[in-house]
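A single protein chain has been omitted from the complex, and every remaining protein chain is retained in its original position.
Now for chain A:
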Amino acid sequence: MSLQFLADGLFAGALIGLGAVGLTLTYSILRFSNFTHGDFISWGAYLALGTVGALTGWIGPAARFMPFSFGWPLIVGGLLAMALTGLLALLLDAALFKPLRRTGHGIVMVIASFGASLALRAMLEFLFTSEPAYFSRAIQIAIPVGLGIRVTPDQAAMMGLALVVVIAMHLLLTRTHIGRSMRAVSENPALARVVGIDVAAVIRATWLIGGALACVSGIMLGLTVQIRPQMGFDLLLPLFAAAILGGIGSVWGAIIGGLIVGVAEAGAVQLIGSEYRSAVAFVLLIAMLLVRPRGLFGVREG
């Protein structure tokens, strides 16, 4: 049996993991399951498509970094798109979630986010149609790395990026004031206020960071498959599975959960066929909730 599924699974898993990091942060600080997170991923990809298009339209086509399929416009455009996706999340919070937070219960927020998710997806379809779009049509040659595994240069770059992002998130949460404040609000919002933390500011930071991370996974997804309006929504189940597997609130847990889900999905595709792919995340999710609801690295009941 070929070990290729390992490489494909780890790549998909890194992408799922990055999305799950944002999801786990918003969940632990805002205390509701945010269904729009998948749509932030789609919006992130489209926003990057837009910023890259605008940059190349403005300055002209740029050479790509061989052997990768992309050049500096994707880097600069990606950073811009991360900021824009963060702003989109902030905007949605100000318009929808903030008013509900005052009165609403968790379930009201979940349902509101479900509605917002439909609306965000419909807007993408309206703006960009459901025709697939691409960052680049350049064909990537997969390079053999041993054991019969082949990896494209883009995949390798994205894995590296995912690692950098997770380490950055880890440092943010453990070494900076805003990161410690986020952990404080997630554990005990009342005590956080008592020690002088402006909870509203922490919530804004959380949306910004969650949106930006969703954008990164959107770009990763866009580089490997086609960009379509429902691509992020389709990822929702694996995202939740990864976040719960790793333990709500745990950044490393979300990434490791993502890798487990990614590899399990790829393995299942190879062993029993692609029809069962989406069942894998579901089975993992349910199994974890039954066996260990707080997840691998969680501190609280999920």
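Observations on the model:
We adopt the following convention: a residue touches a chain if its C-beta (ideal position, glycine included) is under 8 Å from a C-beta of that chain, and two chains touch if they have at least 3 such contacts; residues count from 1.
Just so we're on the same page, contacts and distances are computed from a predicted model.
Matching "ABC transporter", "Branched-chain amino acid transport system ATP-binding protein", "Cytochrome bc1 complex cytochrome b subunit" or "Dihydroorotate dehydrogenase" against the UniProt entry of the left-out chain gives the name "Branched-chain amino acid transport system ATP-binding protein".
Screening A:L171, A:L191, A:V225 or A:A287 for touch with the missing chain picks out A:L191. Shown as candidates are A:K98, A:R180, A:R277 or A:R292; the residue that touches the absent chain is A:R180. In the full complex, chain A makes contact with the omitted chain through residues 177, 180-181, 183-184, 187-188, 190-199, 299.
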